[in-house]
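After this line comes chain A, so read on.
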Amino acid sequence: MGDITLNHYLVLSAILFSIGTAGVFLRRNLITILLSIEIMLNAVNLTFVAAGRFFAAVDGQVIVFFVMTVAAAEAAVGLALVIALFRHRESLNPEAFTSLKW
Partner candidate 1 sequence: MTEYLLTLLIAVPLAGSVLVLLLPGRGEQAAPLIRKVGLGVSLVAFALALVLWARFDPASADFQFVERYAWIPAFGIDYHVGVDGISLWLVVLTGFLTPIALLSSWESVEKKTREFTFFVLALEAAMIGVFVALDLFLFYVFWDAMLIPMYFLIGVWGYDRRIYAAVKFILYTMAGSVLMLVAILGLAFLHQQASGEYSFDYVRLLALDIAPVWQYWGFLAFAVAFAIKVPIFPFHTWLPDAHVEAPTAGSVILAGVLLKMGTYGLIRFAYPLFPEAALYFTPLIAALAVVGIVYGALVAMVQPDMKKLVAYSSVSHLGFVVLGICALNANGMQGAVYQMVAHGVSTGGLFLIVGMLSDRRHTRLIAEFGGLKRVMPRLTAAFLIITLSSIGLPSLNGFIGEFLVLLGAFLWEWRFAAVAATGVILSAVYMLWMVQRVFYGEVTNEHNRALPDLTPREWVVITPVVAMAILMGVLPNIFLAPTAAAVDKTVQRVVQAQNVTVDRTPADAPDAIGPATAAAGPATAAPEQVRRVLRASKDAAWSAQ
Partner candidate 2 sequence: MLDSSFAALVPILCVTLAAVAVLFAEAFRREGEQMPIGGLGVIGLGFALAGCVVLWNRNASSLGVIEADNFGLFVSAVICVAGLLTIAFSGQVIRRDGLPSGEYYALTLFATAGMIIMAVASDLLTIFLALEILSISVYVLTGLRRDSPSASEAAFKYFLLGAFSSAFFLYGVALTYVLTGSTQLADIAAWMGNEGLNVTPMMLIALGLLLVGFAFKISAVPFHMWTPDAYEGAPTLVTGFMSTGVKAAAFAAFIRVFLSAYEPLRADWTPVLWGIAMLTMIVGTVVGVAQGNLKRMLAYSSIAHAGYLLVGLVAANEIGRASILFYLLVYAVTNLGAFGIIALLSTADRPHEELRDFAGLWHTRPALAALMAVFLLSLGGLPPTAGFVAKWYVFSAAVRAGFYDLAIVGMLTSVISVFFYLRVVVMMYMAEPADPQVRPAVGAVPLAALVVSTAALFYLGILPTRMIDLAAASVGTIF
């Protein structure tokens, strides 16, 4: 324990990242899966901010700004796709969308 070092943040972000990855293939709801990806991105953001703090530079936060933009863009497109999918199948279960395979 003791002092909080960069590593604490890195480990925390690793844990969050892994939670996100687990969510991607454990959940059976497209929206939750998208949320899981958001968790992953946030975990990365934490790393950036912590590292920026460590280097005493603003780069970390700037990058986080861009990552959030990306997240927003992904969310927009992702949700649009979810809507499109839902129109076809009335379901958000990923297992309902397996017409393309093999």
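Selection rule: all candidates are chains of the complex that A comes from, given by their letters.
Definition applied: a residue touches a chain if its C-beta (ideal position, glycine included) is under 8 Å from a C-beta of that chain, and two chains touch if they have at least 3 such contacts; residues count from 1.
Worth saying up front: this structure is predicted, and the values here are computed from it rather than measured.
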Checklist outcome for this item: This complex places chain A in touch with one candidate of 1 or 2, number 2
Item to check | Touching residues (chain side chain A, partner candidate 2) in the complex | outcome: 6, 10, 13, 17, 20-21, 24, 30, 33-34, 37, 40-41, 43-44, 47-48, 50-51, 54-55, 57, 59-60, 63, 66-67, 70, 73-74, 77-78, 81-82, 84-85, 87-89, 97, 99-102
